[in-house]
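Structure record follows, encoded as structure tokens.
Only a single protein chain was left out; the remaining protein chains are all shown in position.
== chain A ==
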Amino acid sequence: MAPGEKIKAKIKKNLPVRGPQAPTIKELMRWYCLNTNTHGCRRIVVSRGRLRRLLWILFTLTAVALIFWQCALLVASFYTVSVSIKVHFQKLDFPAVTICNINPYKYSVVRDLLADLEQETRVALKTLYGFPENTSRRRREAESWNSDGPKFLRLVPLMAFSQDETGEVRDFLTGRKRKFSGRIVHKASDAMHVHGSKEVVGFRLCSNDTSHCALYNFSSGINAIQEWYKLHYMNIMAQVPLEKKINMSYSAEELLVTCLFDGVSCDARNFTLFHHPMYGNCYTFNNRENETILSTSMGGSEYGLQVILNLNEEEYNPFLVSSSGAKVIVHRQDEYPFIEDVGTEIEPAMATSIGMHLTESFKLSEPYSQCTEDGSDVPISNIYNASYSLQICLHSCFQTKMVEKCGCAQYSQPLPPAANYCNYQQHPNWMYCYYELHQAFVREELGCQAVCREACSFKEWTLTTSLAQWPSVVSEKWLLPVLTWDQGQQIKKKLNKTDLAKLLIFYKDLNQRSIMESPANSIEMLLSNFGGQLGLWMSCSVVCVIEIIEVFFIDSFSIIARHQWQKAKEWWARRHAPPGPQGQDNPGLDIDDDLPTFTSALRLPPAPGTQVPGTPPPRYNTLRLERAFSDQLSDTQIPAES
């Protein structure tokens, strides 16, 4: 107890006055510089010579500036990510595979709906290219022509006009030439002259009051006619109810002749129907609700999905689709298949092998990047019944804008709530509106691209396709009859080689590549880097930072406050007792008011001729040191003296 008391007393005795007891800010600074552990400060006070002092001030400030600069650099690079790529070897889930025939509906079934349109297209082709028709059909056309007249060509007239004089337009229907003074959207003048002919084909779209017209022309007649046909086709199909459309399209039994997955036979029941407006009935493999996702245990073409498709080229719509084949898209189970955008085509009379390689990407969301986890924070409502993706967002955004501006929805995308597909019975001039809006969308004027953000995690399957002639000349002799017999229940005709396509989809290997982002810097790393910087330049630590805050802010303010208080008191006293300043002169009063200074605290005799706090308090830890030096110095001096 007693030694403890002693030590306490000693410490009390040796302890310097605390900062706020210093009378002025200058003294406080001096006290701080002498006592702090931060390098540099002490030298400012201790050094002799103005130049030396100045240099030390400069050095210290430079070190402080460097600390701040480097730390700012560290903070700036804090939100960086490091990426790790992992390759797993595991049993992989087989993705959903959606297969569509390129042709949406059986032409023999939809023909009644499209008969008028077909007639007029043929007429246009005839006038344009002198395209020969078979005579029986022409007679029928001529009859119907007389009955109700060409309504499609009148609604959106196809026109041919010469390259040189863009004002001069030749109408197909009448053959008359007339002036056209609308806006030409696809500038024909600087379009590429890919043909010898100077004639360009296009069509005109007008807004409601028919004062604003735009002429869409194409240097190639194929594109013009297909585009024109597609417009009218969408108009007609928009009025057909979904049930009827599904019935008009191919059934799963018709499309899929054989199916084999992982060496086990499968059939139409393993596929779910997915109706796409432009591709008709599509069938998705491995997407059954309430069923486990299939997976493959082995890589290689033997263990994937093998299907033979019956494309039935006879039923193709000649104007809507110009190629024959099927489209395949590999996607996640909860992902919407954008068959028109990213599908892979397969060719009839060919065996197409598609090898897949899975890559998963995981990004870090805010604040590392702008991606969104599930799309809930994107102000666009998802009109698709599928999980969020950038593509879905863009399409939803466009469709919503379309409903806003044109009053109806575009045919090839799903319907937003409380909207109808456009058709010209209800919205006579939607086409002009759509084309205008689409142009604005492409020019990014609708703001969709700015609002939509990418998804944070996505899977992608890199596909490698290879082709082989199938069936071979030798095998086709037995293969075709067998397949025809298999299909016997559905179709009554012999299968043709060009109607069939074989498709193999498989994992090339069971390696799954995951690209994962992780924060490159953690808080600990940042702090340790900060510590490094502080240590390098000034040997500073968190304690010294606290010290700085204490001295420079709290203590300085308390000193200033004290000075102000004293001044105020003086002023108050002078004002209230102007004639007799008796109490003012009492020194004891002052001392009582003031906090104890160094000398008064240590009860030192006041230094002669100086003001009370002339000397700064000594640093307690140097006391021992000083004693040690004196010993040492006397040691060294003794031989010198002797």
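What we mean here is this: a residue touches a chain if its C-beta (ideal position, glycine included) is under 8 Å from a C-beta of that chain, and two chains touch if they have at least 3 such contacts; residues count from 1.
Note that contacts and distances are computed from a predicted model.
Of the names listed as "Amiloride-sensitive sodium channel subunit delta", "Auxin-responsive protein", "Proteasome subunit beta" or "ALA-interacting subunit", the one that matches the UniProt record for the absent chain is "Amiloride-sensitive sodium channel subunit delta".
When the full complex is taken into account, the listed residue touching the unshown chain is A:517, out of A:254, A:517 or A:547.
Contact with the omitted chain, checked across A:454, A:476, A:509 or A:550, is made by A:454. The chain omitted from view is touched by exactly one of A:391, A:511 or A:558, namely A:391.
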